[in-house]
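Complex shown without one protein chain; remaining protein chains in place.
Per-chain residue numbering starts at 1, and chain names A and B are given in the order in which the chains are listed.
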Amino acid sequence: MSTPGLSTRLRHLAHWAMALCLAVMSMAVFVNVVLRYGFGDGLPASEELSRLLFVWMVFIGAAAAYPAGEHMAFTSLVGLLRGRALALMTVLIRLLVLLACTLLGAGAWQQVVVGLDSRSVVLAYPVALLPLPALLCAVCIGLCALVELLRRTPLDLGHGAEVE
Amino acid sequence: MSSEGQAFIVFCVGMLALMGIGLNMALALVLTGAGMAWVLDFWDTQLLAQNLVAGVDSFALLAVPFFILAGELMNGGGISRRIIDMAQAWVGHIRGGLGYVAIGAAVMMAAMSGSALADTAALATILLPMMRQQGYPLGTSAGLVASGGIIAPIIPPSMPFVIYGVTTNTSISALFVSGIVPGLIMGAGLIVAWQLVLRDLDLKASQPLPLCERLRATVKAFWALLMPLIIIGGMKSGVFTPTEAAVVAAVYALVIAVFVHREMKLADLHGVLVRAGKTTAVVMFLCAGAQVASYMITLADLPGVLTGWLGPLVESPKLLMAVMMLVLVLIGTALDLTPTILIFAPVMLPIAVKAGIDPVYFGLMFVLNGAIGLITPPVGTVLNVVAGVGRLPLHQVIKGVNPFLVTYTLILALFVLFPQIVTAPVVWLR
Partner (left out) sequence: QDIKPRLIRFGYGLNEQSNQGRAVKFFAEQVEKASGGKMKVRAIGAAALGPDTQMQQALIGGAQEMMVGSTATLVGISREMALWDTPFLFDTAQQADAVLDGPIGQKVMAKVQDKGLVGLVYWENGFRNLTNSKRPVTRMEDLEGIKLRVMQNNVFLDSFKQLGANALPMPFSELFSALETKAVDGQENPYNTILSSKFFEVQKYLSITNHVYSPWIVLVSRKWWDGLSPAEQKVLREAAVASRDFERKDTRDEAGRALVELKAKGMQVNELSPMEAARMRTRLTRVNAGIGVSVGMDLWNETQAELAKLRARK
């Protein structure tokens, strides 16, 4: 926002990170199948690594999807509103988003602190790496909602992403 | 009032009010869960955050991004198109042939892909322009394509079955097997419905293609046709588990797209990965939010509370099933398949099990009903896709889908009355 294009660059960064996570996840699981069927062997780290990357990919993606208006929401009813009622509802929705993110952020922060002292079984990564993406995601979405609230951005009533 | 009763009220109000006003569904679920935690005396923000992560942190759910990836690669790499071309070569000349092409291709693609949206998008992109050009009524054509698209989650592999299996702790492989026969019945039902619709249409038959042309189209589709054999054969023969089948499908589709069909370059992979990642993130964020709510649903034993209220209904499984299906049809008008599974499956399945209904049969019926919800107005994502791809007004598609919707509803009723149609083949096929 301070520099033009910062949000674009952040979005590109998020996309690269997601693509990387998905590519490594796929390889980890696929190589494990090949090793097991072909050689009766396996990658002990395959499951743990792919799950961790999956969690990161989802929360990075969820954070990126918020400003893009791609999250699932049932907007048929609010779409009927006009004028002051719509404005009021817009403020209410953003306050609720902010509330949810504050609760999640606070909880995730405590879990990150707690997880610093534990390690995963196979890879021995610090367990804090699991709640960390949730913390970052809650902070990102919360900040976006705050900015929208202050700027009074109109509510996005599109269908969002096409997801079943 | 007991804290469980209060939790039930919080759940209902939370769902209706928070979702109704258009709040992000995942966060609406989080707040509902938080409210239930409060009245259950289970309040701790750590639990909210923990469950948000736990909703995603599951190996079986990895099948979701892999299936989405496979769908993107099939559509981008010419696999879907070759299947449709082949169907076209064999039955395209019959009166109303493109309709049969759509149904046949939909069933074949369902055996490779796990997602209704990916299949529908491919079918609509290729078939709707052809149907338009040959003077097919657009609304009905679009309705048929949309109805064909929702066979994808019923015939294995299937993304919604994976989500259902993880959410309710039901065997994913059993669910997969349970979908084969009902999926084929759906295809057959569409053929009958299309024949009935055809009677009122002014369409001409055309010259059939010579046999060599037909064989050429079949040979071209060879690698595409091999895909369901590899996926289903590989699962049955123990080369890989259902979760792993998804990644094998994706890798296979990639190899065919890049090295055999040469319709994609490795450089295109980044875009494919990003699109699959984005779609996954939105679906899975909902899973994450739903886990927060379902943790509290379990703690409050909502299914137990509801079973108590349903009373005598629980004594009669078929009646209970009919009632639950009706409720799901209503839910399906407004809610898409994934949120329906995530929110209602954990509540409804335990009730069904208490009434003695087989959990795999219930899963099939649940997903089938939810899939039909994808083509019911006012909110039907598959309808949106078809309308978007075909550049048609939504109301025209809604009208066109009606005859097929009636067919599917009849099939659903048939399965309620005769569960053996679903359960018997599961025993043979396993």
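The criterion applied here is as follows: a contact is a pair of C-beta atoms (placed from the backbone, for glycine too) under 8 Å apart; a residue touches a chain by one contact, two chains touch by 3 or more.
Keep in mind it's a predicted model, so treat the numbers as computed, not measured.
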Q) Considering the full assembly, with which of the depicted chains is the omitted chain in contact? A) A, B
Q. Which listed residue, B:Met130, B:Leu201, B:Val239 or B:Val255, touches the chain dropped from view?
A. B:Val239
Q. Residues on chain B that touch the omitted chain in the whole complex?
A. 41-42, 44, 46-47, 50-51, 54, 58-60, 171-173, 235-243, 295, 298-299
Q | Residue numbers in chain A that touch the chain omitted from display | A | 36-37, 40-44, 46-48, 110-111, 114-115, 117-122, 124, 127
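Heads up, the rule we're going with is that only the chains that are shown with their structure count from here on.
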Q.
Which stretch or stretches of chain A touch chain B in the complex?
A. 15-16, 18-19, 21-23, 25-26, 29-30, 32-33, 37, 47, 50-51, 54-55, 57-62, 64-66, 70-79, 89, 92-93, 96-97, 99-101, 103-108, 110-111, 114, 130-131, 133-135, 138, 141, 155, 157, 159-164
Q: Could you pull out which chain B residues touch chain A in their complex?
A: 18-28, 30-31, 34, 44-50, 52-53, 56-59, 61-62, 65-66, 69, 115-117, 153, 159-160, 239-240, 243-244, 247-248, 250-251, 269-270, 273-274, 276-286, 288, 334-339, 374, 378-379, 381-382, 384-385, 388
